[in-house]
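Right, one structure below, let's go through it.
Removed: one protein chain of the complex. Kept in place: all other protein chains.
First chain written, first letter: the chains are A, B and C, and each begins at residue 1.
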Amino acid sequence: MGLILKNGIVFDPKNGIRGEKMDLFIKDGKMVAEKDLGKKAETIDLAGKVVFPGGVDIHAHIAGSKVNSGRLFRPEDSRMRTVPRTNVTRAGSGFSVPTTFLTGYTYSEMGYTTVIEPAVPPLKARHTHEEFHDIPMLDKTGLLLLGNNHQVIEYLKAGDIDRCKEWVAWMLLATKCYGIKCVNPGGTASWAWGKNVDGLDDPCTHFEVTPREIIRGLVDINESLGLPHAVHLHCNNLGTPGNYTTALETIDSVKGLTNKERSVLHITHLQFNGYGGDSWRTFESRGVELAEKIDKTPNITVDTGNVCFEPTTTMTADGPFEFHLHQLGKQKWINFDVELEAGTGVVPYEYRKDVSVNAIQWAVGLEMVLALKDLAKIHLSTDHPNGGPFTCYAEMIAWLMSKKARAETIATLHDAVKSKAAISDMDRELDLFDICLITRGTAQTLGLANKGHLGIGADADVAVYDIGVEEKDGATIERAFRHCAYTIKGGQLAVKDGKVVNAVTGRTLWIDTKPRTDVIEKDLRKRFEGYYSVSLDNYPVQMDYLGESEMVMERCKK
Amino acid sequence: MGFLILAPPIKCTLVTVRTARQGEALEMGKLTQEYRDECSTVLMDEDDMNRLRVKEDAIVKVTTKVGSVELRVRPTMNSPGVIAVPLGPWANALIPTDTSHTGMPSYKGIPAEVSTSMGQGITSLDKLLGDLYGGA
Amino acid sequence: MKILLRSKNNVDDINVEADGVNHQLFGMTLAEIKKVAVHEGNQERTLSDFFDVTIEDEKGKGRLIVLEGDDLSKFKRIGEALAEGEVQVNGDGGMYCGYRMSGGRIVVEGNCDAFCGMDMSGGELVIKGNASDYLGAAYRGESAGMKGGRITVHGNAGVEVGSRLAGGTIVIKGDTDLFTGIHMKKGLIVIEGTAGPRVGAQMTGGTIVVSKGELMLGFKEGGSIKDPKIEGEGFSGDFKTFTGDLVENGKGTILLMD
Partner (left out) sequence: MAEEEKLTNIKPDLTDVTDVTCPFCGNLCDDIHIKRTGDDEAEIYHACGVGYFKFKKSITKGATRKNLLRKKSGDKKAPDDAFNEAKLDACIDKAADLLLAAKKPVLFGWASTSVEATREGIALAEEIGGVIDQTSSVCHGPSTLAVQDVGISSCTLGTVLNHADLIIYWGCNPSEAHMRHMSRYTVYPRGAFREKGRQDREVVVVDVRETASTSVATQFIKVDPNADYELIHALRLAMKGEELPDEIPGTGVIKKKVMKLAQRLKRSKFCAFFFGLGLTMTRGRHRNIDAILSLGAELNKDTKVVIRPMRGHYNVTGAAEVFTWQTGYPFAVDLTRGYARYNPGETSLVDLLMRDDADCLFIVASDPVAHLPKEAARRFSNMPVIVIDPHETITSKFADVYLPCAVTGVEAEGTAYRMDGVPIRLKKVINSDVPSDTDIVAKILERVKEKRGGK
């Protein structure tokens, strides 16, 4: 049966629609033209309500071994939020690291329909897929940690881009992941010896390859394989005073590399690399400088990694960073090195309004957006749960849309935010089109052609918010974006009045990279027979694990 | 044969353990003779055995505050004061249930006493299971 | 107002969770109190399924809930989140008595089961008999446990009394078991009997006053002190001062009676 969404005020940046009252038609999970609707159709009247494409989150840690470690070692976080089962939904718990079911339900309640898990350690990809299986309501896929992969680094050191390319293709297919993730390139590899790198030209331990060489090499490979998404990079020196220079250098490091469709480098949670000063005492915001740099540089996109003032759980594949954080705050710490591939850390953290550094971090993330001219280049994230749980997006949107809401918050923050950040003087207020762009434009950056818009042929993922077009009241904005009037996922009504009414299944997205296995067979055998603790036969994730899936891209061999 | 001279009981600490043979027997089946044989064994320091005046394969009585069973003794080296019983129904009869509210009973480090047996033979599995019927 | 809950002594084995028995009852009518939900495993029941409920002195200023019966230890979570008024348990208290309480007073005439006074932030919990394990302790994984209030036990207490204590006072008139005050950060624990082994292990702050007991390595002996006063409480006698636990670079204090 078809579905007619009538009289809504539609925003669809990709198709240039800026708040027009129009009707939308859905059939068999797709947006269709009215004439293709068929005879039977149900109508929902959306008069006075705002219609967005389903939200696409480009960077949220929602599944896999690192996320589950966060859940496992934080029973106190699970205790903070418990949701009983209902006739349609499973029970859930967790404030900053919710259980799989609750993750799906909560995102859906906020109008999100696609989420990218941005850090899959290859050896544990099967785990990520097992959790995907248990996340309802969402389409999802993973980005594969490759920036510290020993074989990749060795190939790059030898300048063997051809083999490296096939290795990357093989890894992506074996793990059924979607793109290349690179976390603190060289740094996490050094962490296997308890060390780190301190900048783009600091060679990593043992291999003596620089972060710059790794980034450049992976971008080359990404382009040559024609992958849908850019290289997704977590910069070096994350979370340290003065690190905005690393971000600027990193942006420059891919000069000359271009792609017509999308960026070649996506820098994630840039807020965490937006700091000036040379110590925690002199710590200050460089959000505005970063925004200017992004506006000037073609083929770069970023997501924000905003922070909000909630108790949360930090987790990254940046092993040395998490150790550093543990040393600073003496909170409990999980570290996990994955053989030949990656390393991760998890530490609980609470951003506090009365702590100067935290207040400035809050400003950095918002300034980056407010100072940026071309909002197609920036996407909203909290690097869930690092800057705060994804449930804070609604609050972020309120801050971006309302100067008054910002001023009210600033009044409760440590005074440093006034002198060490520009936010207090920023007047810009984003409108709904802008919000739609920074939360749905992600699909463009990800190369997801059927997502993030409502044109004919798009996936029928739709979010309906109960909000006035001119709304400026922070609390009202927050309430509207936290609890959707309706969410439609794959053409099915999933959420009504902010509550899940139908626990629909989501799909796992993957790409067929068609690796030329013959080129790397010798190296595969050497790695697996010598240094991996599992056999080559047992490494690839079988298609069985994907459940409902969709192949988004097939590699064209030239 | 002379008179049986009973040595005084030996105070020691009981640990339950996994042994390779018990693992193998477990996979063969808990109702097999191999499993019964392996799990009804106590490993005891050789010097302690000498003090108790028992030789390998003798039957000894092991007692803790919750019960006692008769087991076949086998010697181990250099573990004075520590006896080991493979995990299984015999060990269970010696383990207290207190968990100090952690979920975990003390399967290791239990004060115990080993004495010579008056010849009733190894406690049978049927007897041990029989004790469990009828509930608590 | 005095609310009398007389147990019907009809709890079979499954423990009953009575987390609704706290100050909220004072704002209710008799009929409402009777209907307060309690849980017997997966079955939702009402307070009146297990108690005869009566209200005495309805107009009186006092705010008191009295529980009577032989099987009170089968009722978990009595006085959970209590903020004001008094709860009197005329018998043994079940698990989590006074869990997360922030004010008011709970008196247990008999012994108490585990996890009593866990994550408490204010008020007073008095146990006239023995307390079990995890008295005034932190919930699993929580970095800070009890933050305020006072617990007094007339008898002995079990393991992990005041783990991760972050404020408030716990007084044990008898002995304690293993790990009293483990990981404690602030506040005061007083053991008038013998402290169990590993007292103060991994503590980083706060004070433990011990009459008898052996300290672990990791506590550096300082000077002696006579009739010390800590957190407003006075103690008479000569005490040796120890600082630790050095394994955590701790700055906690143990006062051991000479």
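What we mean here is this: a residue touches a chain if its C-beta (ideal position, glycine included) is under 8 Å from a C-beta of that chain, and two chains touch if they have at least 3 such contacts.
Since the model is a prediction, treat every value here as computed from it, not as a measurement.
Considering the intact complex, the chain excluded from display touches A, B, C.
In the complete complex, the residue from A:K181, A:K293 or A:H326 that touches the missing chain is A:H326. In the complete complex, the residue from A:K6, A:R90 or A:K353 that touches the missing chain is A:R90.
One of C:N22, C:N111 or C:Q202 touches the chain omitted from the figure, and that residue is C:Q202.
Within the complete assembly, A:G194 is the residue of A:G38, A:G194, A:P298 or A:G455 that touches the hidden chain. Counting over the whole complex, subunit C has residues 13-15, 17, 39-43, 95, 114-115, 133-134, 139-141, 178-179, 182-183, 198, 201-202, 216-218, 246-249 touching the chain that is not drawn. Taking the whole complex into account, subunit A touches the unshown chain at residues 63, 65, 67-68, 71-75, 77-79, 82-85, 87, 90-94, 98-101, 123-124, 126-127, 130-131, 134, 150, 170, 173-174, 192-194, 206, 323, 326-327, 332-340, 343, 346-347, 512, 514-515, 517, 521, 524, 530-538, 540, 542-543.
Panel shows subunit B; residues 13, 15-20, 23-24, 26-31, 66-67, 76-79, 82, 84, 87-89, 92-93, 95-97, 99-109, 128-136 of it touch the chain omitted from the view.
Heads up, the rule we're going with is that only the chains that are shown with their structure count from here on.
Farthest chain from subunit C (centres taken as the mean of C-alpha atoms): A.
Centroid to centroid, with C-alpha atoms defining each point, subunit B and subunit C lie 40 Å apart.
Distance from the subunit A centre to the subunit B centre is 57 Å, each centre being the mean of its Cα atoms.
A separation of 45 Å divides the Cα centre of subunit A from that of subunit C. Contact with two or more other chains is made by no residue of subunit B.
Contact with two or more other chains is made by no residue of subunit A.
Subunit A contributes residues 73-77, 79, 331-332, 348 to its touches with subunit C in the complex. Chain contact summary for the complex, subunit B toward subunit C: residues 100-101.
Of all residues in subunit C, those touching subunit A in their complex are 139-143.
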